[in-house]
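Take a look at the structure set out below.
What you see is the complex with one protein chain gone and the rest in place.
Our next item is chain A:
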Amino acid sequence: MSRRLISPLLVLAVLSGLAMVLSVGVGSVALSPGEVMAALLGDGSDLQRTLVVELRLPRTLSAFATGGLLAVAGALMQVLLRNPLADPYVLGLSGGAAVGAMLAMVAGLGGLLVSGSAFAGALLATLMVFGLAHGTGSWTPSRLLLTGVVVAAGWGAVITLMLAISPAQQLPGMLYWLMGDVSYARAPVPGMVLLLAVCLAVIPFGRSLNVLARGPMQAAALGISVRPLEWLIYVAASLLTATAVTMAGSIGFVGLVVPHMLRLVLGNDQRLILPACALAGGTLLVLADTLARVVIAPEQLPVGVITALLGVPTFLYLLYRSR
């Protein structure tokens, strides 16, 4: 690994560390970075330790994992579709997951079954989008993107329908899936493990992804078995999205904004962009969640609102700039 790859990643890693310390420190009881570190290392008062280790840290780590997963998923889909506008939210994967979760709630299921159902929904949405776009055999990126957008609109209609006919007492829980909120996310470990695993797994594929970004024919001419690689990306992106949505509901635009900003600064070498997306996406969501907690404290905003407010102008700018 050359320095070209290492130094940006180090900078991003330091930034994410700082963001996490800030996020853990901010709240109804403010803690200084020193106090946060002390609590993490097992010192400090009982109250501080409970606050940091049991309440705030899981939420911060969940936000980090969710943001990282979504950003990497977005970056992978953009390579797959050779279109910088692709992202799990735009392609309707998040919508499918939300429908899965809401169906489980309407059926009176709870806890893990809701998560499992969201996971199934995300995978189903991916299969639908890719299956339908595949159609007569050509997997053209624009067709895939269009299919995704239309399918996403379909999920939106199903969601509205379910909201309209559901009993009132279930509405708050359902809205949580729609808005995207990490305040109930308490199990960051699976997401963090998956994020790390994917970042390590893409190392041997990084250069192949770079070549694939030049188009499938060029990639095949340069010695890549295109179809297996495309399937691999597709499965990995679905898995990442499904895990993220299961943790925190549907949070839009992280997968769009983060890879785009990083490509502007770092170029488009996937060996650098993918791990950088994991770090920067995590950092962005940790900061957005911190903001969501303090803007109208003691009330909390769903973090999805913040990312959408950032994401919509970015998406529009991208569209405006592209010919």
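Note that in this section a residue touches a chain if its C-beta (ideal position, glycine included) is under 8 Å from a C-beta of that chain, and two chains touch if they have at least 3 such contacts; residues count from 1.
Just so we're on the same page, contacts and distances are computed from a predicted model.
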Listed names "Simple sugar transport system permease protein", "FeMo cofactor biosynthesis protein NifB", "ABC transporter" or "Lactate utilization protein B", matching UniProt entry of the absent chain: "ABC transporter"
Residue, one of A:Thr66, A:Ser208 or A:Ser250, that touches the chain absent here: A:Ser208
Touching residue (missing chain; options A:Ala220, A:Met261 or A:Leu291): A:Ala220
Interface residues of chain A (partner: the chain not displayed): 1-2, 5, 82-84, 141, 203-205, 207-208, 210-211, 213-215, 217-218, 220-225, 263, 267-269, 271
